[in-house]
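Certain chains of the assembly are absent from this excerpt, and the rest are unmoved.
Residue numbering begins at 1 within each chain, and the chains themselves are lettered A and B in the order written.
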């Protein structure tokens, strides 16, 4: 299941959705807003998405992961809007029979999301702001 | 025939142009590469961005793809989700 949302991510609900009686391994990755980046103090992050395409690109990644690994269930949830320190920006959950598949698929999904999905993050520091990756 | 295409702007491209979409005149048989050239002429500040891709109807497009006025076009600056 793929979700792009302005609401806080409900980890318990995500876990519930991953359950499968055949699952022996579940890997859950959380991308969290931390209080600093490159030694600059972060006040908040502002996420913006090209919604329609962000969802279809995340679906492509999930489809590719399903081809490469024996996935029983997965969930991808990405936040948009203003996020404060400690909030979860992205949750990837993968349930598989065996643990290697869960770890590898989960990592593939988050790594690829960061490369191809049209979502943009502005870091708002205590002393300025910048769109991440935008500048040479 | 004079026509134009509307281009959606996000992130730094929206900030630099001050607009969330811009209308760009479209010559017949214009390609994605032509659109990028026109946008750079119209908004020289776009040159400060590390890379710019174009999406057409929600899919990444090559520079030789031909555009039509009904396409949903978007400028895609470097993504930074996750």
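The rule we apply is simple: a contact is a pair of C-beta atoms (placed from the backbone, for glycine too) under 8 Å apart; a residue touches a chain by one contact, two chains touch by 3 or more.
Quantities reported herein were computed from a predicted structural model and do not represent experimental measurements.
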For the full structure file, work out the chain stoichiometry and give it in label form.
A x2, B x2
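Everything below uses one rule, namely that only the chains that are shown with their structure count from here on.
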Euclidean distance of C-alpha centroids - subunit A vs subunit B, Å
26
So in the complex, which bits of subunit B are touching subunit A?
8, 10-12, 14-15, 48-50, 55, 58-60, 74, 76-82
Contacts from subunit A onto subunit B in the complex sit at residues 31, 47-50, 52-54, 56, 78, 89-90, 110, 113-122, 131-136
